[in-house]
Structure formats: structure tokens, C-alpha cells
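Shown below is the structure under consideration.
And then chain A:
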Amino acid sequence: MLKLQSIEAGYGESMVIRNVNLEVRPGQIVCLMGRNGVGKSTLMKSIMGLIKPRSGHIHYMDNDITSSSPDRRAKSGIGYVPQGREIFPQLSVEENLMLGLEAAADRRKKLPETLFDTFPVLHQMLHRKGGDLSGGQQQQLAIARALVSGPKLLLLDEPMEGIQPSIVMEIEAIIETIKRNREIAVLLVEQSLEFATSIADYYYVLDRGTIAAEGKAEHLSEDLVRKHLTV
Partner candidate 1 sequence: KTETTTSTTTAPAASTTSGDTVPVGILHSLTGTMSISEVSVRDAELMAIDEINAAGGLLGKKIKPVIEDGASDWPTFAEKTKKLLQKDSVVTIFGCWTSASRKAVLPVVEQNKGLLWYPVQYEGVESSPNIFYIGATTNQQIIPAVTWLLQNKGKKFFLLGSDYVFPRTANKIIKEQLKADGGTLVAEEYTPLGHTDYNTIISKIKKEKPDVVFNTLNGDSNVAFFKQLKDAGISAKDLTTMSVSIAEEEVRGIGASVLDGHYTAWNYYQTTDTPENKKFVEAYKAKYGKDRVTDDPIEAGYTAVYLWAEAVKKAGSFDVEKVKAAAKGIEWNSPEGKVTIDGENQHIYKTARIGQIAADGQIKEIWNSGKALKPDPFLKTYPWGAEVTK
Partner candidate 2 sequence: MSLLLLQIFNGLSLSSILLLIAIGLAITFGLMNVMNMAHGEFIMIGAYMAYLVQKGFQTYLPASAFGWYFVVSLGVAFAVAFAIGWLLEVVLIRFMYGRPLDSLLATWGVSLALQQIARSIFGAPNVAVKAPQWLEGGWHVTADLILPYKRLFIIGLVALCIFIIYLYLYHSAGGRRMRAVMQNRQMASCLGISTRRVDAQSFAFGSAMAGIAGCALSLLGPIGPTIGTYYIVDAFMVVVLGGIGKLIGTVAGALGIGVFNTALEYTTSATLGKVLVFTLIIAFLQWKPMGLVTMRSRSLD
């Protein structure tokens, strides 16, 4: 479904990601792990098209999307929850969510009813400005916004940051449902080992910009973790 071939990317003169090969199969949940600053978010941004890779190729559903723009990628079914929320602060919660529909393949105009079951607080705050929400509320909004378009591939960059435990569980439940239905593929950046191993099918560990380890999630061992994830 998604395939990165020897991707190199970075900011200005500094190269952050080097020779990364990564694959996400349809319906698969892939977890990307690594210490602070190893380049996880940078990799996510390259997949989304916010950073142009210096070299390498990105294939998505049999198309080479290496040089297509972020909006084209979004329209082709990639949903993105960036690190740091990136909601539109001056737009209302409702408008933020409506914007999530921009990329909907079926050109839907209405928000799905079920959305607010998971995020009741968003319903209460529908007419509040996005920027006025609390940190966790904004994070919920960002996730909800990515979900409404019905993406085929979901990129989640530390989605649980700042969210209260009960909602974290709800989101985990959603991801589990996704996993069960095998309709959406997910690439997840997550720091919590416990969560990662419990939910992912496959993992990649990023260290200093390159893939240091990969494998089936159940094989993610204490040793590996100590080697690449502790400071």
C-alpha cells in the first residue's frame, strides 16, 4: 500500500533521514519508534509531502507519489494527524471538522454521526474556536478531523499526547476496530512500548535517521528496546 524506497530527507542543509526503506501493507498497523529527534516526524512529513525527499521514491497504491503535492496525497486517501495538533485556531471546531471532509472520496458534506460518540467534548464545543480548546481537546479534534474523511492510510504522529486516559482507551479501541476490519492501514509513531506491542502488526525502529530494526510486533524484545530506545 505504502512503500518508501531509500528515502533521504532533511531541512536545509542538514540531512535527517537517510536511506529509509519502509512498507505498510493494506490493513496493516505499523508502528514507528525511536528516541526524540531521530527523525520520526520528519519521515511522516516526507510521506505527507510537506518535505520533498532529497532522493528515493514513495509509492502509494501503485502510484509514485514522490513529487505530488500534499493536497493530492490527501485526496488520494492519506489522512494525517501531525505532532503538535495543527488545528486552525480561529476556526470553530465544526469548521475544523468540516475541513476534514475536503479529502473525502465520496464528497460527503456532513459529519458522520458516530464521531461524537468517541469525542463527546467536541460536540459540546462545536462552536468554540479551535484555538481556545485545551491541549487534549485540540488533540482529539486533530484525530477526529483526520478520521472524518475516511482515509485509506492514516498517519498518526504521537496521537495520544495530552489526551486523558479514558479517551486514550477509546482511541485505542478505534484503532483496534480498524485493525479488525482491515480497511485502513495505519502508520503510527508512538513512544509507549506497551501500546505499540499490543496493537501493531509490524514495527520499525528509527535511530539517527536510519531504520535500525524492524520486524513483527510480537518480536519486539526488551533487548532491542534497550539498545535503541533508551538514552
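The candidates came about this way: all candidates are chains of the complex that A comes from, given by their letters.
Going forward, contacts are C-beta pairs under 8 Å (C-beta built on N, C-alpha and C of every residue); 3 or more make two chains touch, one makes a residue touch a chain; residues count from 1.
Note that the coordinates shown come from a computational prediction; the quantities given were computed from them, not determined experimentally.
*Asks:* Any copy counts here: identify which of 1 or 2 touches chain A within this complex.
*Replies:* Answer for chain A among the listed options: 2.
*Asks:* Could you list, by residue number, the parts of chain A that touch candidate 2 in their complex?
*Replies:* Those residues of chain A that touch candidate 2 are 48-50, 69-71, 74-75, 80, 82, 86-91, 95, 98-100, 102-103, 129, 131-132, 145, 149.
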